[in-house]
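All protein chains but one are shown at their positions in the complex.
Order of writing sets the labels: A and B. Residues in every chain begin at 1.
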Amino acid sequence: MTARVEIRGVSHRFGRFAALTDINLAIEAGRFTVLLGPSGCGKTTLLSILGGFLHPSEGRVLIGEQDVTDLAPAARATTTMFQDYALFPHMSLGANVAFGLRMRGWPRAQRESRARELLALVSLEGAFAKRPHELSGGQRQRVALARALAVEPDVLLLDEPLGALDLKLRRQMQDELKTIQKRVGTTFVHVTHDQEEAMAIADEIVVMNQGRIEDIGAPQRVYLRPGSLFAAGFMGEANLIPGRIAAAAAGTITLSTAFGSLALPTSTLGALAPTEGRKIKLCIRPEHLKPNRDNSELIGLGPARVVDDAFFGTHYRCHLTSEAQPEAPFVAYLPQTASLTVGDTVALCFDPAAAVILADTDK
Amino acid sequence: MADLTPFEKHERRKAWAFVLPTIIWTLVFFVAPFALMLVISLWQRIGTQIVKTWNFDNYVNFFARAHVVEGLLNSLEITLIVTVISVMLAYPLAWIIAEKVPHRWQRLALILAILPFWTSYVVRSYAWLLVLAQNGVVNRTLMGLGVIDEPLALVATRSATVIGFVHFFVMLLTLTIYANLSQLSPNYRRAAADLGANPLQILIHVILPLTVPGIMVGAFLTFVLCIGDYITPQILGGNQELVLPQIIMLQIGRRADFPTASALSIILMLVVTAAYLLSARWLKLERA
Partner (left out) sequence: MSRPALSTVASALYLAALYGFIFLPVAVLVLFSFQDGRFPIPPFEGPTLKWYAAVFADGKLVAALVNSLLVALISSAAACMLGFTAAYGLARHKLPAVELQRAIITAPLTVSYLIIGLGLLIAFNTLGMPRSLLTVGIGHAVINTPLCFAIIYSQLGAHQVNIERAARDLGANDWQVMTLVTAPMLAPAVLASYALSVTFSWDEFIIAFLLSRFDVTLPVEIWSLLRSGLNPKTNAVGSVVFLISIVVVLGLELAVFARTAKK
């Protein structure tokens, strides 16, 4: 079962501390939405409010068309998967998964058979009689998922469930979560601070910072065309060139920067208003920097010296100091074939279509 | 085992130097006296001498002397009653402090609940003597309220002993059960609530099973301390129904009959060991 989630004007304070400020969010039914942000950004608070474990200081929460703000967790059509799984250690896996059904008064035979179905869904068929302490972390998590799905919630809330797993297991679980979500069709709301994880599984990413929403969109959009400086920096590494809007004419924006005048297509503005004189930062992702101008589309940034490089398997991560802006070295991802050594000077360029102009909100 | 390097040998000698004093101390002042007690229990006191008769008479006679067997039975009965009542009273108290009292006040609430722990044990039993005396608080209050006409003979009864014990062990059990309760991850309760359990169901299906270790540890401690206690029965219980520790002390005090006293003590120890073996299963705290 699945439902649409609407969060209207939700704010929440812990004493004097404002954990959330005026959150407005609509999540379509059946979507896999990820709340992404650093610790303290309010994502877990928002999840707790969705689950009914916190009552918001202001605002309403709607699931389906129903206002659930005042309903207890048991009464809502949500289930939460906790970070420490919270499997009942004194019960078998089957009893754990069947717990919610037992609370709903299902007879034993029916709830056991449903529990077995769900354990099979999470690839743990045959483990019905085992106890949680006999399982590994990844397996426990699957049981927690099965237990949460057993009661057919409209919305499944996941509180950083993959944090305790190692990389390989995490990747595997990300794939599995995605597959299962598609299969059952329930709306998933998943909290994490790992942007790679968010991009791997989300239909939609909600980037949060200090209690507010910074950006909302599909992973590609939020990564390639971030809506704010914070989102840009959080989604991945970014080179930020300060400057001002010099002119805005048909199809082209001209920026004045330390590298001179740069002419960029208007698509790089996004939703920003092209006010002349406005302070901006030009965001260029490391993979969009090139060491030479082998393409006339590229815009040059002048000479830059390679300061260090490190091999990351899929690419080289290099720091380059440019002559025009020596105090802020560039981070570039160069292909495996790039044969550069420390000390080399290159003609640094970037692909203008891939760059993004962002409002300069830094003080 | 491979030969140790000189460094390792040196380290090992140091380690022995640390450990041996305590081991020797324990052997001299605990194991040896205990062994001596075992030996003496096989001898007998005849006249004013202790004769090395080397037989099990003391043990066999245990079953022959009705009042001694009764003493053991009294001990067991009282201990079991006390344990059950104390658990039943302490669990809700621990639960209320852990769940209902606001977090800021929990530590204070707990300290208050065990504060009388810190009166001297002898004094505490004496205080119950005061409360339960013929002209004491309880009788005066009941008569004043018109509930009874004549004062109840509360002291020098088994009930007085039980009350005195329960008073002490409720505090002990509240501690162990609270410790268990407060260690439980709050997510267990949240997950259960999330899945539709009401507070009563959460208590029955989740909290009670997970606090069994705390209960068992406390109950075992209660059993061991209660069955071996001399003070409370002596002050509150009177001379009609003696418990085993009182009988042992009689052998020592009045008659200096160490052989019999030793034999009875060994029997008491065996009872405690039996209790331990029976409850060992729960005392291995499973890490949830």
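One rule holds for everything that comes next: a contact is a pair of C-beta atoms (placed from the backbone, for glycine too) under 8 Å apart; a residue touches a chain by one contact, two chains touch by 3 or more.
No experiment lies behind these values; they were computed from the predicted model shown.
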For the chain not depicted, the shown chains it touches: B
Contact partner of the left-out chain, one of B:46, B:84, B:122 or B:204: B:122
Residue among B:17, B:64 or B:147 that touches the chain left out of view: B:17
Full-complex contact with the absent chain, from B:26, B:61 or B:183: B:26
Hidden partner interface residues of chain B, rising order: 11-12, 14-19, 21-23, 25-27, 29-34, 36-37, 40, 89, 92-93, 96-97, 100-101, 109, 111-113, 115-116, 118-124, 126-131, 133, 135-137, 140, 167, 170-171, 199, 224-225, 227-228, 230-231, 235, 245, 248-249, 252, 258, 261-262, 265, 268-269, 272, 276
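Assume only the chains that are shown with their structure count from here on.
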Distance from the mean Cα position of chain B to that of chain A, given in whole angstrom: 57
Chain B - residues contacting chain A, complex: 185, 187-188, 190-198, 201, 205-206, 209-210, 286-288
Residues of chain A that touch chain B when the two form their complex: 51-53, 72-74, 78-80, 82-84, 86, 88-90, 99-100, 103-104, 133, 147, 151
